[in-house]
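Only one protein chain is missing; all other protein chains are in place.
Then we have chain A:
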Amino acid sequence: MKKMLMTVIMFVLVSTTVLAGCGNNGGNNKPAGTNNGNEATPTPTPTTEVKKAEPFTVSLRHIQIGEAQKFRKAILDDVVAKTEAEVEGLTFELDGVEDSVNRFTKLPAEMAAGNPPKIFDLFGGAGDALKYGAAGRLLDLAPILTELGLSDSFLNLDQFTQDGKVYGLPIGGNTEGFYYNEDLFAQLGIAEPTTFEELEKAAQTLTDNGYTAFAMGSKGAWVPAMLVNTLIGRYAGPESISGFPAGTAKFNSPEVVAAFAKYEEWLKKGYFTKGELGFEYADMLNEFVGGKAGMMFDGSWRSSVFSDEAQAGALTNKVGFFSMPAVPGGVGDQTFVNGNYSNGYGFSSDLTEQELVAVKAFIKNLYSEEMQLRGLLEDGLLPSIKLSADSTSKVEDKIVKKVISIMGASGGAFSHFDSTVTSAVYKEAEDQVLKLIAGKETAQSVGDKIQAVQDTQ
């Protein structure tokens, strides 16, 4: 009997322990979405009224970290402060994460687990916004834009739009081109290249004089892929980029292979940074700013660095910018530029009523004429919403002026292929570009291998 009593007591003890461990706090914790994406999270009914202004926090993931992003971070801070002042009880929890870590590591994992931040930096296109949107993880912003009167304000929402739903809002626009060291060019008697021949001659002159022609940090494959992408737009035509997923363009067609071959030729001529595979994106900027390289291919988003003495040092206001010149025998309109409205903010579909109010206020404040103009003037970031001619006429920065004139004179824009092709194809493209740099693949084999993956999609 005693044995039985002891056993029962122990069993009760054990059961209590286990049950206590399995209990939940009865709070708002939602089971993490495990898999299938069929469970579309219901979008809360849009409303601007909050019954009770209890303190609450909204997580905000941004990528404005480091010196080069300080102007954009200052704008974000002001938007955050303004929004917190407007929405009673709101506190933003800012989470600054490096761009590629956020895009390729943290966000995909959070999306899979179903617990992304409430507001987060997001890229448009098939591999990011559209994929997460289709899986029900992103808030459809179309009704909110209508409510806020912003439906017709954005210049381009293509990379965030699918089936009439808007899954993100670009913070700005950009084009990619060559920055060059004006002093170095003058010293070596090089004029700003206007033709492809002049560009290659400039690269050769720089190399012959012991300088790096094109600063490059290829540890992250997206950096050299920017230049490869632009060469493809020139050699195979602007339509080729959107033609890859549609099947009207092939990565191993002679025109696209010609772009890979040109990159390979430049590699063999030693135009890029020695040991580029071991250098980060930031190292590329350091090499250029340090005067060791004559040119650097990068996005117009980087322009503010060169008007900031703390970052550009001796190169302050001594940097020029030009777009990729027309290539001999290139397909299509050679005035097209590599242009994107692909990076901005997305919002979780899992929002409470209070959080939704905060999100709306955030959108209203960030995508205002005031903040967009600040982005243009202070950060050199092309606006993503339509600004008045009066506003754009205030631009004084010479690189930004040049960027605006290049975009104004262009026949149109082709996007980066990471926003048109699937993640699997883009991953293969990145792997192959790195192998091309390492000399492990040829232009033709690179094209063949990327196309092989494209064919399986």
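To be clear about the criterion, contacts are C-beta pairs under 8 Å (C-beta built on N, C-alpha and C of every residue); 3 or more make two chains touch, one makes a residue touch a chain; residues count from 1.
The rule is short, and it goes like this: contacts and distances are computed from a predicted model.
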item: Name per UniProt, for the chain absent here [options: "Sugar ABC transporter permease", "Sulfite oxidase-like oxidoreductase", "Electron transfer flavoprotein subunit alpha" or "CRISPR system Cascade subunit CasC"]; value: "Sugar ABC transporter permease"
item: Residue of A:K269, A:K394 or A:K440 in touch with the missing chain, whole complex considered; value: A:K440
item: Hidden-chain contact residue, picked from the options A:I65, A:L94, A:A112 or A:I404; value: A:A112
item: Contact partner of the left-out chain, one of A:K82, A:K118, A:R137 or A:H416; value: A:R137
item: Contacts of chain A with the absent chain, listed as residue ranges; value: 2-3, 5-7, 10-11, 14, 17-18, 21, 35-38, 104-105, 108-109, 111-112, 127, 131-132, 134-135, 137, 219, 274-279, 422-424, 426-427, 430-431, 434-435, 437-438, 440
